[in-house]
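Provided herewith is a single structure, encoded as structure tokens, for subsequent inquiry.
A single protein chain has been omitted; all remaining protein chains appear in their positions.
Labels A, B and C are assigned to the chains in the order they are written; within every chain, residues are numbered from 1.
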Amino acid sequence: MQRLVDGAREAEVEASTFPALVTELCSRYPRLDERTVRKQSLAIDGMLIHTPMLERFREDAHLVFVTRIAGG
Amino acid sequence: MQPLQFAAPTSLAEAAQILGSSDNPKVLAGGTDLLVQMKLGLREPALVVDIKQIPELMQLSLDDSGLHLGAAVPGAVVTGNADIAKLFPGFVEALGLIGSTQVQGRCSPGGNLCNSSPAADSVPAMIANAAVCRIVGGSGERSVPVEEFNTGPGRNCLANDEILVSLDFPRPAPRTSDAYLRFIPRTEMDIAVAGAAVSLTLDDSGTCTAARVAIGAVAPTALLVPEAAAALVGTQLDDDALAAAAAAASAAASPISDKRGTAEYRKKVVGVLVRRAAAIAKARAAAQ
Amino acid sequence: MTSDMKVKTKFRHVGTSPIRPDGLDKVTGRAKYGADLNLQGQVYGHIVRSPHAHARIKSIDFSEALKLPGVLATMSAEDLPEPGEALIPGAEIEMKLKNVSPVIMARDKVLYHSQAVAAIAATTPRIAAEAAKLVKVEYEVLPHVLDMHAAMAEDAPLLHEDNFTVGVDPAPEKPSNIAQHIVMPKGDVEAGFAEADLIIERTVHVPMCHQAYIEPHACVAKSDENGKIDLWCTTQGPFMVRLLTAEITGIPQKDIKVTASEIGGGFGGKTTVYIEPVAVVLAKKAGRPVKIVMSREEVFRASGPVSDAETRVKIGAKKDGTLTAIKSEMLMDTGAYSASAMFAGVLFGTAPYKCDNILSVGSEILTNKPRVWAYRAPGAPQALTAVECVINELAWELGIDPVDFRLQNAVEKDDIPLYGMPFQAVGLKECLQAVKDHPNYQAKLGENQGRGVACAFWINAGMQSSASIHVTPDGGLSVMTGSPDIGGSRASMALMAAEVLGVPFETVRPAVVDTESIGYCDGTGGSRTTLATGGAVIQAAEKLVEELRKRAAASWQVEIEDVVWMDGKAVERCGVGIDELIEGSSPVKDGAKVLTLAELAAAAGHTGGPLTAVASLHAHNAAPAFAVNVCDVEVDPETGKVDVLRFTCAQDAGKAIHPAYVEGQMQGGAVQGIGWALNEEYLFDDQGVLDNAGFLDYRIPVASDLPMIDTIIIEVPNEMHPYGVRGVGEVPICPPMPAVVCAVNQAAGTRLYDLPMSPPKLLAAIDGEA
Partner (left out) sequence: MKKLHVSTTVNGQPCEYLCEPGQVLSDILRNELDLTGTKEGCTTGDCGACSVMLDGALVCSCLVLAAEAEGKDIETVEGVARDGKLHPVQQKLLEHAGLQCGVCTPGIVVAAKALLEKNPDPSEEETRYWLAGNLCRCTGYDKIIRAVMDAGATMRGE
């Protein structure tokens, strides 16, 4: 995913829901597509959300995309 | 596919006759090699002959002439016999190294020999102790020294209708003892990467007057190495003598590289084992 | 979303180690594992496997096989839907059906020796095996490639003509055997190395290995006249089996019921399917239940082994021991289809350390070997082994104690690892301190002996779980989940239910039920069961308590707020505060009404009907686990034989629900890691045929190889979990490999990083031949 955002590691984004976050990121980084974003897990203030589709974010929330990892 | 037949004769004569009647028979003693080979499709006999109902095959006697060990006596019976362990500690240890406790309940010295694996643990120890095979077949009885029994990996001198009946160990001279060591990557459950058996006789001054050295898993069959024995006889079994025996054993080895070890590794390690086994045999003989 | 949860610290049941409820059946032989079910009218499936490592399938002719009396059905990839480019919906991670379906039955090409190409159902196992030999498969043999470096060469045989490396810019125009590539940078590694006083760089090779669970894969499938499928199998995830079987066979999930048998080990290896879809198709075609049991040889040759990896690690440090930069470049073998855990290796290999400058790069390589699959903390052991070996060398060179060196650089709360998510409270430093204080760390080493230390990290999973609780009329509790019990989880579930409900442990009967009897549960894997399924049990139990209070309130005609649940009873508050009552600071008022669980249960029919509670959740509260191992070995310098003398494991469990089984996870993982370090490896011949497909020569540790494995459970609670639980199952396999390697290298005076450290290799290194 980092490759498709030209190496950016951090961004300030205004979005209160996950769909809005995806839309905002995809418009900011044209090479980024929705599927790539949705493939990631999302950590919201330390909680790792495997499927973040319905998540809402508070203001100043710290979000981290984490590659989905399989366990054993 | 030819359907498999099973027979459990109760006499040597019956066994020889049944074996002779099939063109693809296999003798079943403890089954710890044969049944594995059948499972993996490596052997597909037409007839399996269980020889454990034949009294001679299950007999064990220890007398002045030595040890007479029925070929199908389970390992656990031999290793549980303190008198045998006293006379042939190395052989008993070698037999005890074959497989797990469960395998010990079934495997036999005769089976270990007749499977004709170059890595069989008890075979170098039989050779070091100058054991002789008693063989009975349709055409009578014969004796073969253990070192001449196997002719290559998976091959031996038995004819289709012949059975190994017993292994006869001459009674060791006073101040004689033996030792067997093998190398495996784990502590149990592996096939020997290299093995070495040494039998030594000492005189009162501690000089070695007779020796037999045999090595396993480093040639197509277990080998008697007279050069290694020669390096020991006449010495006090000091470090130099042991090193010379080790070098002779390494030189006699002609191992292959396979999943269990490289040829170079086996050559090196078999020497180490001969040296260490000789030291143990020396200590045991000296303690008598 | 910030967690303001109060983590419970005082427990009555949690933290004790009672006898597991399923124990009696397991010590008496009554427990039914995968191969233990036989159905009336059952027939037997046998799979025909490829004799080639790479070949085009030109034709499959069943005519001779069908002539054999007793043969009832045949199958090949023709019987399965064409996978196309479809993704498997709802899979744990993104998976393409075309990378999964051919592992069940090869289509067009075989890509590894023993890949399934056809199957037979017959009335006896022997007839099925005979018939399988009569299936004529015509192959066009293709050149194969087994080694990762050879697979990356320009002229290497291509496994997939349509594989264009994912993750490189611009996208490649030519197909290759590199499935994926990833670059994860943080800071500036070159600047970091420039600051370093000492830089050490090593290449560490970890071999392909196998999970080596003792129970082979086994299943029985039944198809009825309406096409409903009943599938019994040994698996870590019955719902996963339902999903994959549906996707692979085209049968809808609603028509498939999966019942998980008792499971004889998995370690990640049973988080996918191999034989289940085959049994289903054969059962449909034969009109009879079909049983398939893989042989041990098939398990080794044709299930999913574990990636070999080659990792080049370069680490810089200042004289005072501060790490300045870490660079890790990993090649991970995925076998014939992309499925490796390369991402986890790249992301987590550096996780134990504070370091501002990290560059971690990975490539996933396709080779003509079996498609790899998960094994405890997939991807992490390979990466961590490489990093830890270099960390140890740095400590030695700098003259700093290896534990102190790690304490100096260990991550703690608020540090941000390469994967970006800041740590909450973690127990790495506590683990390091604990091993340092352990008597084993003070034990004197003799000649030819060495000591190795290693840290490890694993992220742990949450995911989806369901639980339901029913109350018997006399107050017994049955707790049902869909998580197979692979190592004592029934005991943990019962402990947590007993804790919430305040009843004796023995009152609770935990059960693992089929996919139609409980809501969706992700598999037992990812160290998630105690956390997530346990979380569902806690929630269901809390709901049940609410219901019980409601019933009591109704009986007494008071408000629910006036009823407190304590010690397994509803108690009338009579104005006393709930907390004061529960904590015991205020006594129950004289004359307060009391109803026991049994009394409430007996009256349930009059107060609203049966007492049940259900909870389903998607757990987002997983927290990572750290572990530290110390290993002492002795090396025989003349044979290269290694003896493990002492082994110490410390691990942060968050909260150990059932400490004995937490120790068991630590000890089992330690021994698996010891095996991987010393003797376990896949040995292929030059034709790609596995040369050691059995327990004789695939050498897992036996009892006599080992000392006792000493354990120290550290409990730094997971702040997001009501009981503080972290996952415990996976991280134990991460530190033992590097701990053993470093101990051996110290003992032998070698720098051998080509695992396993089997005696021939180690002796060659000792003798300076490596």
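As a convention for this text, a contact is a pair of C-beta atoms (placed from the backbone, for glycine too) under 8 Å apart; a residue touches a chain by one contact, two chains touch by 3 or more.
Just so it is clear, the model here is predicted, and its values are computed rather than measured.
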Omitted chain - touching chains that are shown: B, C
Touch criterion as defined above, residue of C:L24, C:A153 or C:V594 at the omitted chain: C:L24
Touching residue (missing chain; options C:F193, C:W373, C:F423 or C:Y661): C:Y661
Selected from C:A317, C:L384, C:A601 or C:V671 as touching the chain missing from the view: C:V671
Touch with the omitted chain, as defined above, among B:G66, B:G99 or B:P172: B:G99
Contacting the left-out chain in the complete assembly, out of C:G45, C:G167, C:G264 or C:G688: C:G264
In subunit C, positions touching the absent partner: 17, 19-20, 22-24, 26-33, 35-36, 38, 126, 211-216, 262-267, 293, 295-296, 486-488, 658, 660-661, 663-665, 667-672, 694-696, 700-704, 706, 708-709
Touching residues (missing chain, whole complex) on subunit B: 3-6, 8, 28, 30-32, 35-36, 38-40, 48, 50, 52, 74, 76, 99-106, 187-189
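As a convention for this text, only the chains that are shown with their structure count from here on.
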Centroid spacing, where centroids are CA-atom means, of subunit B and subunit C in whole angstrom: 44
CA centroid of subunit A to CA centroid of subunit B, Å: 68
Distance from subunit C to subunit A - Cα centre to Cα centre, in angstrom: 26
Set of subunit A residues in contact with two or more other chains: none
Per-residue overlap in subunit C, given as positions that touch at least 2 other chains: none
Touching residues on subunit A, where the partner in the complex is subunit C: 2-3, 7, 9, 39, 43-51, 57-58, 61-62, 64-72
Parts of subunit B lying in touch with subunit C, wherever the complex brings them together: 1, 40, 183, 185-191, 193, 259-262, 264-265, 268-269, 272
Of subunit C, residues touching subunit B in the complex: 130, 297, 638-641, 678-679, 683, 691-692, 694-697, 699, 701-702, 704-705, 758-760, 763-764
